[in-house]
Every structure is written in C-alpha cells, then in structure tokens.
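What follows is a single structure, and I will ask about it in a moment.
Entry: chain A
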Amino acid sequence: MPEDPARPLLELKSIRKDFGGLRAVDDVSLDVPKGAIVGLIGPNGSGKSTLINLIARATNLSAGQVLFNGENISDLASDEVFRRGIARGYQEPALYFKMTVLDNVLLPVKDQRGEQPWYAPWRRYWQGDEAAHAQTAVDVLAQVQLLQHYDTLASDLSGGQMKLLEIARCLMGRPELLLLDEPTAGVAPKLAYEIFQQIARLRDDHGITLLIVEHRLEILFDFADYVYVMHLGNLLAQGKVDDIASDATVREVYFGD
Partner candidate 1 sequence: MPPALLTTSLVNTIQIGSLYALMALGITLTFSVMKLPNFAHAEYVTAGAYAALIVSLSGVLNPLVIMAAAFIVGALSALISQLAVFKRLEGKEVSLYTLILSSFAVGLIIRYILFLMADYFNLFDLRIGIPLTIVFRDGSLILSNLFAWVVPTSIVLVVLLTLLLNATPLGREMRALANNVNLARVIGIPVERVKNYTWLLVGGLAGVAGALWGLQTAVHPLMGWGAIISVFAAAILGGLSSFSGTILGAYVVAFSENTVMLFLNANFGVDLAYKPAIPFIIIIAVLLIRPQGFTNLIRRAGDLQR
Partner candidate 2 sequence: MLCLIVCLTVMLGAAASAQDDMETYVLGVALPFTGSFGTFGQDFERGIDLAVAQMNAELEAAGSSIRFETASADTEQTPEGAARALQSIVQTTGAQVVVGPLTTSEVLGAKQFADENGVVIVAMASSGAAASIPGDNIFRVIYPPDTFSSKAFATIALERGHQNMVVLYVDDPFGNGMNEHFTKNYQARGGGEVASFGYAPQSTELSAEAAAVSAALAGFGDGAGFFCVCFPGAAEAFVQVAQIDPILTSVQWLGNEAMTSDEMLEDPGHAQTLANADFVTVSQSADVTPLTPLFNADFVAMFDKEPGIFTNYAFDAANIAMLTMLAAGNDGAAVKSMLPFISNHYIGTAVQAFLDENGDQNVARYGIRQVREDGSGFDVIGTYDGNSDSITYK
C-alpha cells in the first residue's frame, strides 16, 4: 500500500457505542497523526476508556469505522489488532502477576519457534531465537528501568513499576501505536513524571505514536502535542495544549469553574 505521508496513523470515523440504552460514545471522529503524543481528557464517564477499548477491539462498535494506516480494522479480533501494531496499557495494570517480569515481556513475541510442540522439547532449535528475544527484552526492561527486577514476580512490583512493565511489554510487540489508559493512575507524583518521560522517549527514540487517556493534566500538558476533550460521549473540544488549557468551555466542564 503506498503510504500517504500526510495520512494520519489512526482515524476514527463517526464511531458510536451503545451499552443497552446508554450511548457511551456518540459520533466521535478524530485523527492521531504519526509520531504524535495525543492526549484524551474529560471527566469520569465521558467515554474515554470506551474509546480506547473500541480502538483495541476489546468491544464491538455500534457504528462507524476505525482506520489504522488506512486499513479498516473495525472487524478484526483483538490479537489481530495487536499484530497490526496497536498495543495497549490498562488503567489497572493487566499483567501475569504470578509470572516473572522477564516472562511477562517475552510473552508477546510473535512467531517464536519454541512455541511449537515439535520444536519446544529440543532446545537447540529455539535457544538462538530465545537469546535474541531475551536480549530485546533486556534492552526494553533497561529502558523502563526494570532490568534489575527481571526475575521478580510481577505481583511483587510497586504500582508504578507495574505500569512500566506494561509499557515494556507493549514495546516487545514493536507497536506503531500505543494506547495508554491513565498510565499514572495510583502512582506517586514523582514517579508519574518519570513515566511520562519514558513515554516521551518511546516517541523520540522509537517513533511510536501515543494516544493517552490521562487525568493529571499538569503532567500531560507538559508532554502532549495535541489534546482531545470528551464530555458525555461527545468530542467537546480539540487543539494544541495551550489552546485547550485556556479554553473556557473545557475549564467549565472539567474543573467546574
């Protein structure tokens, strides 16, 4: 497919989601340009997390289309979406808590030889691959400063470390787009800032595009390029950080003043 450099990486076209009688997302269209850090903000219940779930195909669309690199991914299964290059993090970290940090980041590696039963019993067929994957994993873990914990059970990490581990796992899938749902929820302010520094580096060093749902606006506004504001399932406003920060409607909805 010929790449149109001006084409956004992710395009939502009039997407809608109904839960029974409740319209959680109502006719939202938005673009995420390649290489950008895009913030998605709004009060609780405004439909942000639902939007993330729709993009990652964790729930089905009621109407509309999701285009990724120009391809309609609205009907793909979630592991297919992952394979296309969309990874996601959760508000509550979703990890394999009873497995080690290293195991957690090795799991998403695509097409491993050692996952086939006819190769698995013979180490020499896959230990080369495994060493390469482990090297990648070590690099990724070093990036998020979790390397010294590689043999720890995920359940023994702190809340912030769990968030970082989730990001590290996303990186192992070499995603183009990373969807993060409140990466700093429940994390100490200092660590929250560090997490965003890591996130910025993902974009700077790896060219990963990010769509981030975040409540800590003061941190988000330091890092984001562009912000969408949602309210009651609708897109209320959008613009550069400075414009949004000073937008009167946004302030009214968001801060109640």
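Simple rule for what comes next: a contact is a pair of C-beta atoms (placed from the backbone, for glycine too) under 8 Å apart; a residue touches a chain by one contact, two chains touch by 3 or more; residues count from 1.
In picking the candidates, the idea was that all candidates are chains of the complex that A comes from, given by their letters.
Fair warning: this is a prediction, and the values are worked out from it, not measured in the lab.
Q: Which numbered candidate, 1 or 2, lies in contact with chain A within the complex?
A: 1
Q: What residues of chain A sit close enough to touch candidate 1 in their complex?
A: Going by the criterion above, the answer is residues 56, 58, 77-79, 82-83, 87-88, 94-99, 103, 106-110, 112-117, 120-121, 123, 126, 130, 169, 173.
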